[in-house]
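Apart from one protein chain that is not included, each protein chain of the complex appears where it belongs.
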Amino acid sequence: MLEQFGEHAGFIAAAYVITFIVIGGLILWVRIDGKAQMRELEAMKRRGLRRRAEAKD
Amino acid sequence: MSALSALFARELKLAVRIGGGALMAVVFFLIVVTLMPFAVGPDLNLLARVGPAILWVGALLANLLALDRLFQADQEDGSLDLMVMAPVPLELIVTVKALAYWVTTGLPLAIAAPLFGMMLNMPSEALGAVCLTLAAGTPGLTFIGIIGAALTVALRRGGLLLAILVIPLMVPVLIFGILATSAAVVVTSPFIQPFLILVALSLGAMVLGPIAAAAALRFGLE
Amino acid sequence: MSPPQKPAFSGLELIGDGLACVRGGRRVFQGLSFRVAGASALALRGPNGVGKSSLLRLLAGLVPVERGTLTLSGGKPDTPIAEQAHYLGHLDALKPGLSVEENLTFWAQFLSGGPVRPERIDAALDAVGLIDLASLPARFLSAGQRRRLALARLVAVTRPVWLLDEPTSALDTEGQDRLFSLIADHLKAGGIALAATHVDLPFTVETLNLAPAAMELRA
Partner (left out) sequence: MGLMDLANPTRFMAVSQRILPWMWGLAVAFLAAGLYMSFFLAPQDYQQGNTVRIMFIHVPAAWLAMMGYSIIALSSIGTLVWRHPLADVSARAAAPIGAAFTFIALVTGSLWGKPMWGAWWVWDARLTSVLVLFLMYLGLIALWRAFDDPARGARIVAVLALVGAINLPIIKFSVEWWNTLHQPASVFRMGGPTIHPALLWPLMVMAFGATLLFLAIHLAAMRNEVLRRRVRAMQITAARGVATAGAEDGEPELA
């Protein structure tokens, strides 16, 4: 499949692969960050009710 | 040893969390590399010839960037007092702090250098050489730099003074670093000899630097 | 609830004899002698600038001893006093970017030189009333809360001598009560405490009065 794009197929492939990695990383970061903030928010809401020391027992 | 590993972990954590210290030095490095073509012109042959010099000077300056805060931050919030009181010798504490600084500053510079070398049209052998020489030479720069950081710890505006104090001391490292790197660009110059001297300079700095820095910190206390 | 105190200290005595201190070219005091036995506290008193902080820093090994001798009998042999003492100075030695728990865990590991069990950290945070804020970055703490966190360090790592420089500053009444009960526990375990303070401590202490006039005269 690569060969049909001629002698510079490697450059084309590299350009697309790097782009996918960067954008994929960006989307992944947004998702992970969003989940982390949600978790923090939930933890903060819970903490008002229970103390950490008691939660451990 | 656990006290030292705890310190190392804390230093890394702080470097990553506060303003992304590791990234800043690399960005500064990139800015220095970007400025050079504006100054000497975009001629690729010329840039390839002066490439090693640009990279080494850029890395040297970038490595100085956050050095003045290395002990000052701990001195301002009282952490340094507690470190002096620790059962661990101050020389080892200083060494660990310097190593953490190198991991978050010098090492990223060495890793980024080949990429910036590509922008200066350096041949691929020279890219490997610049990465290797910077990896071997930046510890030397850091361990010389910590002496200045310890000397200026009590001064409010120590940053500029620090640069003036330590850059002359860094000249030998710079000379042999560039010599070894140029070997890959200029065929006639040998690589291994200046490289070994560079390694020796770094190792020497790793012994001398912590001793001098710890002494300076002790005198600077009160 | 009082923090666990497994190794009770016995037969401690801190003796200073003919101490002199020079800071910034100025002779702060000289010919200073004192004696504190285990399980007792010494309150350092006197007007500002008389050398209370200097004496504590001298004991902590942060200021060189100009003249005189300083011995801790009954402690670990061949170990400087600084390594057997806690120093609670004006600065809290906290990093705003680390959480309350991370700050304390670091100092506990660093000062004890070994791994520290999380229960011990929790107990120390509980003793100063910060357990609910364990995961909060230290930058959100008020001055009094920072002070409490610094105090938790003394609870988390056991050391025979406590050097306290104005320990009550920035603390509210509740925080002061906690501080006093922690000091009382430390003394009960046989430890020594030296405190430079203007507040009357609610338990029996000996007092070392540093008088400026005498100092000037001798200097």
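The letters A, B and C name the chains in turn, as written, and every chain counts its residues from 1.
One rule holds for everything that comes next: contacts are C-beta pairs under 8 Å (C-beta built on N, C-alpha and C of every residue); 3 or more make two chains touch, one makes a residue touch a chain.
Keep in mind the model is a prediction, meaning the values are calculated, not measured.
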Legend entry - For the chain not depicted, the shown chains it touches: A, B, C
Inset, instruction - Specify the residue from the set C:L104, C:L133, C:L187 or C:L208 that touches the hidden chain. - result: C:L133
Inset, instruction - Check each of C:T69, C:S142 or C:S169 against the chain that is not shown and name the one that touches it. - result: C:S142
Legend entry - Residue ranges of chain B at the interface with the undisplayed chain: 19-20, 23-24, 27, 30-31, 34, 37-38, 41-44, 47, 118-121
Inset, instruction - Extract the touching residues of chain C with respect to the undisplayed chain. - result: 1, 96, 129-130, 132-133, 136-137, 139-142, 144-145, 172-174, 177-178, 181
Inset, instruction - May I ask you to list the residues on chain A that touch the chain which is not drawn? - result: 5-9, 11-12, 14-16, 18-19, 22-23, 25-27, 30-31, 33-34, 37-38, 40-41, 44-45, 47-48
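Going forward, only the chains that are shown with their structure count from here on.
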Inset, instruction - Can you figure out the chain closest to the middle, judged by Cα centres? - result: B
Inset, instruction - Could you please state the distance in Å, as a whole number, between where the Cα atoms of chain B are centred and where those of chain C are centred? - result: 38
Legend entry - Intercentroid distance (Cα basis), chain C paired with chain A, Å: 46
Inset, instruction - Would you mind writing out the residues of chain C in touch with chain B in their complex? - result: 23-24, 57, 60-63, 79, 82-83, 85, 87, 89-95, 97-98, 102, 106-107, 109-115
Legend entry - Residues of chain B defined as touching chain C within the complex: 2-3, 6-7, 9-10, 13-14, 17-18, 76-79, 81-88, 221-222
